[in-house]
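Report on the structure given below.
Only one protein chain is missing from this complex, and each of the others stays in its spot.
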Amino acid sequence: MHDMSAPAAHHGAPTSFIRKHVFSLDHKVIGKQYYALALLAALIGMALSWIMRIHLGWGNFAIPGLHLLSSTGAPGNVLTPEYYLQLMTMHGTIMVFFVLTTAPFAAFGNFFLPIQTGAEDMPFPHFNMMSFWVTFVGFWVLIASFFVGDGPTLGGWTQYAPLSAIGSVGGPGQGLGVVLWATSIAIFCIGQLLGSLNFITTTLDMRCKGMSLMRLPLTAWAWFITSVMGLTAFAVLMPACILLILDHVAGTSFFVASNLVINDQVLPHSGGSTLLWQHLFWFFGHPEVYIAIVPGMGIVSHVLITNMRKPMLSHRVLIYSMAALAVLSYMVYGHHMFVSGMNPVSSLAFSFPTLVITIPSTIVVLMWLGSLYGSKLQINSASLFSLGFISMFISGGVSGFFLAQPSIDIMLHATYFVVGHFHLVMGVAAMFGIFAGTYFWFPKMTGRMMSEPLGKAHFWLSFVGAYCIFMPFHYLGIAGNVRRYQAFTDDYLIPLIPVHKFITIAALITGFAQLIFVYNLIYSRFKGPVETDNPWQGTSLEWSTATPPPHNNFGATMPVVYHDPYQYSVEGASSDFVMQTSPEKINNPNEEK
Amino acid sequence: MSKRYNFAAVLSAVVLICCGALILNQNVNAAGEGKITGTVKLDGPAPHMKGIDMGKDPYCAKAHANDPAHLETYVVGADGGLANVVVYISEGLSGSAAAESSATEPVFDQKNCMYTPHVLGLTVEQKFKVTTSDQTTHNIHPLPNPMTGNIPWNQSQPPGAAPVEKSWKAPEMIPVQCNIHPWMHGWFAVVKGPHATSDTKGTYTISNVPAGNYTVTAWQEAAGTQTQKVTVAAGGAGSANFTFKPK
Amino acid sequence: MAKIFAVTIILIAIASAVPIVMHMWPMPQDISTHGALIDEQYADTMLEAGISFLASQFLLAFFIWKFSAPRPGERVKNFPGGATGLVAAAFLLVGTEVLALGVFGTKAWASVYLTPPAANAVPVQVQAGQFAFYFRYPGPDGTFGPIHPEQISEANANFFGLDTTHDQDSKDDIVAAEMAIPVNREIHLLMHSKDVGHSFFVPELRIQQDFVPGLDVSVHFTATKVGRYEIVCTQLCGLGHYNMKAYLEVKSQEDYDAWIKQQSALQ
Partner (left out) sequence: MATTLPEPPKIERDRLPSQGSGNGGWRNLVPASADPRQVKDYSPPPASTGIWVGLAAITMTFAAFTSALVVRQGGAPDWRHITLPPVLYLNTLLIVASSVTLEIARRRVAAFMGGLKDPAANPARWLFVTLFLGLSFVAGQTYAWLQLKAQGFGLATNVSYSFFYVLTVAHAVHLVGGIGGLVRVVGKLNKSVLRRSTLDATSRYWHFMGVLWVYLLFLLWMKL
């Protein structure tokens, strides 16, 4: 066990390359490592989505070199139905776990949470280092499933039992593939639990002088709320994965019912509960959606405030709304299971809190819109992506009205409507949050600016492209287009194939735009213009320290905080913005006293 | 330089010897080997074979619109001849003859949502092809007993897809099925040495049998196995007729 | 740049709404008695969601257009009424909206799931397995024979594992690969999964229900229009998932009786 009592930054600055850049205890290095892992995972996930989209648009199109990935999965470079599902499962798993959880939460949170709270480091740096390396191992365990046995699992990222629990009789990838999947996710859970432990303790105990909880920036609050969700959600997913592995390798019957017959053979399991897996999974799964999106809300608010030169209408209301989302997210998970065979009365019981969750979401959107009013909005890549986030969040959010109602869910469940909904609201919106954070914080993380023209090109293609991809998903869903199909052979689906072709083209173009981002990221890291400590004239603590921040974040003297986080355009102040560390006396009636 | 010449010389020698061996081998076969022939019959009236309802897949249903498909557990000809019986030499073969595998590559076709042939006789390690003639996707899912060393596989074959080429490691009667069309059932009969499968008249001919005393086994997927002793003279023909009772 | 962005948002919002308003890819036609309630609920929700969507996107675009222009010397302004007004509005407007949707939606849901099937409903059993549906009718005795899992044999076309030599109830059971039902009569569909999770979805019937392995569930519905419809599987069940389907034949009572007779002869 790690020494729980060690105060932060008791570790001196490392000198060897390994301790500095590989097994580093420094939260900033760990944050960058998480970012790099997320970037790699995102590129793999995107490549998988390209392959899937091409297959959905032009089923017989041979993608050169694909057989190198799997000669049985893609004979003649054309995907087989099972390999499509296998790639789809990997796309979902990689994106949800290793991109949407790691990038906005673990990567940015690690880098900036201690700085924004005025801490020297996380309280348990060894746990923090373990958190990353455990996640790293989890990622490669998952990737390994491409190359062992008959490939990765085809059960979808939700991995419904009993298909996932019966072993290789279930189909290709259901043998070793599922075991690797569940192992990878269980490992990932451990990593995120260690991370959440650090995040929560940092927020509660490591704040510098004068940094009351309400003086924390919205990003810090978002990460704090996310880590509380992560702590509870991943602590439930891990035991579920352990039970799944046991069903698989030890022949237990947690999830596999009696008398199941496959290939004319009765399976040896008995009495397991099919719905148990779904309950455990979605108890994690729904908060996971908020784990992906709440950090984005924080980042977007933070970026917008700086670029609007005014604080949010109400700091507290935003915090309370995010907290309400977190609490409600545990009460609504059953809306994923309306037609699962669960008691129909509980469907109604889950429906109402789901509808209620639109209230805090609406408040958050109204806060953003109301704060835009009367602002001095500056347009740059970071603020464009933030505004794009709001647009995407609205578009993805309104479709939630439909899916929250069990009666309409009868028609829309498991169709592309659902796919469109969650891609917009937790995929694209969360990605836009990551992009906004990247453009905004890149100068602090590296000391250099990213290229604005490239950033804007990236934004325009991504914004229009994402709508071209995911809006039509909703139309397909309304027309009854079932998801997780590798080809559309049903009579009523054939007329929809042109829509799929359109989406494929849009997806390829949008994917290309992401390569611009990657180029921008790498080019600017080495060749971008060198920036000052506070290029955006921000007020929170990360802008009062040097760029890049020294090993203990603030150098010789630790900061003292005198103000609320966002003192912009304060009347009577000496400049447009008053930093949190500035002892200047200002007359702001809204500031906490 | 000289090393390379040496290598080339050795290589040519090896190739020559191999060719010679192949030619000699064929000569021996042609000169000294006989065959086993016979007829397989079913005792009593042909059992009722259930019709297959292909309503699930319009392509399949259309293919059988005028010619309803039936189960192929017993395919009985006009005069009681039983088809799809695999007859093979189960005892008496020398090691080399048993290990011998045929050079031809048999084809297991998926046609009109049925397997053609219903039973495919194969020798161990013999390569075979699974092809599809249908405009609908099939998945080929052989279910060998894992204890035998044969590895199960399960692979989809969409219309127009390239043939799947495989072979089996150990002798076994392996059921094969298509999960997409649950009625599609067939067999890979993997045996050692020469074998034959009876046609709709019930007749079969095992060729390339060296002279000797043998035990011949006939296997039918539902009725089981029967054995007989047969003697084959050099260049001559042995005979073994079988009669199965439906189970 | 900001103005182009604002215009883009408006154009995208309008373009997104057009296919919905024009019914370019409409819901499949409804052939069920309970479907009207669902469709109505859907239309109401679409109206409210559509208004929320357009209003917020337009507002976003308008504010971006208006407040991105440099206004030197001018101070930032606060939204009139501040946060309190907006929070109250959210609670009132959205709160009432979702409460109304929830309450009315309950009615539609209840009509499908919280009512017992009629006593004279036609019982049909559907069994889902990788990757086909099979349907069973109880025959003249009105009773389904028991399923013997160990006797299930696709090779012998005994998809339900019926023991017709011993079980009296099984002897007259009719098994078919497509589902024929009489029009305008309530159907009590008993759902049994042979192996893994599947789902029974007929868009036209406004029925979607998962099969729960190990637990038989049932739904009931009445079809009102003669025709041939597709039953598709919507729960990922393996490699043949996309191909797992069957046909629903809604027939007039005479045609249905004839079909039953014909199927009975084929058993």
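Labels A, B and C are assigned to the chains in the order they are written; within every chain, residues are numbered from 1.
Here is the rule we use: a contact is a pair of C-beta atoms (placed from the backbone, for glycine too) under 8 Å apart; a residue touches a chain by one contact, two chains touch by 3 or more.
The structure presented is a predicted model; accordingly, all values stated were derived computationally and were not measured.
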Exercise for the section: Can you pull out the displayed chains that the omitted chain is in contact with? Expected result: A
Handout entry: Residue touching the undisplayed chain, where the options are A:L280, A:L348, A:M450 or A:I469
Key = A:L280
Completion exercise
Per the whole complex, from A:K32, A:H55, A:H91 or A:R207 the residue touching the absent chain is A:R207
Exercise for the section: Decide which residue listed in A:N77, A:T232 or A:Q537 touches the omitted chain of the complex. Expected result: A:T232
Practice task
Go through chain A and note every residue touching the omitted chain.
Solution key: 1, 3-9, 117-120, 123-124, 193, 196-197, 200-202, 204-213, 215, 231-232, 234-236, 238-240, 242-243, 246, 250-254, 258, 270-273, 275-276, 279-280, 283, 558, 560-563, 583-586, 592-593
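The rule is simple: only the chains that are shown with their structure count from here on.
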Handout entry: Two chains sharing the most C-beta contacts
Key = A-C
Completion exercise
In terms of mean CA position, the chain most removed from chain B is A
Handout entry: Between chain A and chain B, centroid-to-centroid distance (C-alpha), Å
Key = 54
Practice task
Using mean C-alpha positions as chain centres, tell me how far chain A is from chain C in Å, no decimals.
Solution key: 29
Fill in the blank from the handout: Residues of chain C that touch at least two other chains are 129-130, 154-155, 238-240, 243, 245
Practice task
Could you check chain B for residues that touch two or more other chains and list them?
Solution key: 136-137, 139, 154, 156, 177
Practice task
Report the residues of chain A in contact with chain C in the complex, numbered from low to high.
Solution key: 80-82, 85, 154-156, 160-163, 166, 170-172, 174, 256-264, 266-267, 271-275, 308-310, 313-314, 317, 339-341, 344-345, 347-348, 351-352, 355-356, 358-359, 362-363, 365-367, 369-379, 384, 387, 390-391, 394-395, 398-399, 401-402, 404-408, 410-411, 413-415, 456, 463-464, 467, 471-472, 475-476, 478-480, 482-492, 496, 499, 568-569, 571
Exercise for the section: Spell out the part of chain A that touches chain B in their complex, as residue ranges. Expected result: 59-60, 72, 75-76, 78, 80-82, 150, 168, 171-172, 263, 487, 489
Practice task
Could you please specify the touching residues of chain B with respect to chain A in the complex?
Solution key: 136-137, 139, 141, 143, 152-158, 160-162, 164, 177
